[in-house]
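First the structure, which I've put down as structure tokens, then a few questions once you've had a look.
Yeah, one chain of the complex is gone here, protein chain that is, but the others are all in their spots.
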Amino acid sequence: MSKKTSYQLMQGNEAVAEGALAAGVSFFAGYPITPSTEIAEILSDRLPETGGKFIQMEDEIGSIAAIIGASIGGRKTLTATSGPGFSLMQENLGFACLTEIPLVIVNVMRVGPSTGLPTSPSQGDVMQARWGTHGDHPIIVLTPSSVEEAFHYTIKAVNFSEKYRNPVIVLMDEVIGHMRARVNLPPRSMVERVNRVQPNMPPEWYLPYERSATGVAPMASFGDGYRYHITGLVHDAKGFPTTNPSEARDNIRGLFSKIERGFREICLVDYELMEDAEHAIIAYGCMVLSARSALEQLRKSGIKVGLIKLGTLWPFPRFAIEHYLPQLKTILVPELNMGQIYREVLRVNAGKAVIEKLNRVNGTIIAPDEIVKTVKGMVR
Amino acid sequence: MGSKNDKRKELTLESHPQITIFSDWCKSCGICVAFCPKEVLSMDENSRVFAKAPEKCIACHMCEIRCPDFAINVEEARPVADSREEKQ
Partner (left out) sequence: MISNSQLVNKYFRHSKKFPHIWCPGCGIGTILGNMLRAIDDLAIDKNDIAFVSGIGCTGRAPVYVDFNTLHTTHGRALPFATGLKLARPELKVLVATGDGDATAIGGNHLIHACRRNIDITTIIVNNYIYGMTGGQYSPTTPHGDKAYTCKLGNIERPFNISALVEAAGATFVGRTTSYHVLQLQNIIKKAILHKGFSVVEVITHCPTTYGRINHKGSAVEMLKWQKEVAVDKSRADKMSPKELEGRIVTGVLIEKDLPEFCEQYDTIIEQAQNQAKGKPE
């Protein structure tokens, strides 16, 4: 091979760890939980090599608390967990949403609820990633569907969290987490890094929650001379608690407006063979792999079907579906849950095309031929 | 309460520690009154703290250190020399 390529055999979880390092993450706090523990193990080795820091906390509540604290100290931070741990992280996730603290949570999903099937894949935490914590809050949830994407989406997650001052969740299933693939990853120097906007006014004039034109307030780090207050109480531009209704409205609505502004950038969607498609499969995570090979078989048997691959689940990329609805007769949504994204597709479809779901919650994956059979059934 | 002000002017001349009570912040909890070692402070019928015996104040600052609301301040008595110069 003339061009010097650096192909590596890499596990999905390892790709997340390497993506975190490439993105400039310098602090990880976590707690062991199958099927994400490899991320913690690898970062416990690799982070100190880069001068970063790793800590294993006493539980997942402590883990997310620690990465929030470290982010406030100015570091890019990340944690990794699975369903049960993700449930424990919800309250502090809400804290980070309201206080607008950049951080990334990687949730490698396993079959739930409860202890469920720890080593078996599932996509059952989709709605939890959206509404797990209490109260109205925005969230960004990315779903990689390959080992290579696990690397790149972790970088995007870190960059989005810094740019929008908002927690970002990388929602992976156990298949992507544990599968190994040959990947050709860019050297770290080639990776784009986005840093949070710093204040550039004298400390006395700094208002930690006064939004700039982009809707995102500059964020100083503790220890840099900008002595300010961060609280989980609804707060005013100075960061002080307020019960004033209009200030409370600005505080909460402001959280949404900054994400709405970045909607198109945040929505990572790919289309395969959709130009002439009369039928579509909407898939995310490991279901993309089954859908892609089902696509080939269906096309060979003359059925014009395409794939809408969702790289972002929340905010839900409705335009990706609306754009193709006029030409689509049927849409199949295969998921390793009872239809959590299917409901969103139904909402967006508003009765135009025929929407079908194909669900599995027993810990095994939906194979390509099952998708082929279902699409053929729908097409007739 | 006219007489109190005249008394205040004499105080500075007699150079006792300057006791100031920030009534906006004072919640009349009575801690300073109870624990002043020289019983300098008292509360009037409206529970407002005042220095009933300022001349006894030894500027130990215990009232300040104990006050939960930072509502009392004691400044050291200015050296007698300064106050005499003022008189000339």
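Just so it is clear, A and B label the chains in written order, and each chain counts residues from 1 on its own.
Quick note on the criterion: a residue touches a chain if its C-beta (ideal position, glycine included) is under 8 Å from a C-beta of that chain, and two chains touch if they have at least 3 such contacts.
Just so we're clear, the structure is a prediction, and the values are computed from it rather than from any experiment.
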item	value
Residue of B:E39, B:E55 or B:E75 touching the missing chain in the full complex	B:E75
Residue of A:E91, A:E210, A:D270 or A:E370 in touch with the missing chain, whole complex considered	A:E91
Hidden partner chain, touching residue among A:D59, A:D136, A:E296 or A:D369	A:D59
Residue among A:G51, A:P202 or A:P326 touching the omitted chain	A:G51
Residues of chain A (touch criterion as defined above) contacting the omitted chain	27, 29, 45, 48-49, 51, 53, 55, 57-59, 61-63, 65-75, 77, 91-92, 95, 187-188, 221-225, 227-233, 238, 240-241
Missing-chain contacts mapped onto chain B	20, 24-31, 34-35, 61-62, 64-75
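Convention: only the chains that are shown with their structure count from here on.
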item	value
Whole-Å gap separating chain A and chain B, where each centre is the average of the chain's CA atoms	62
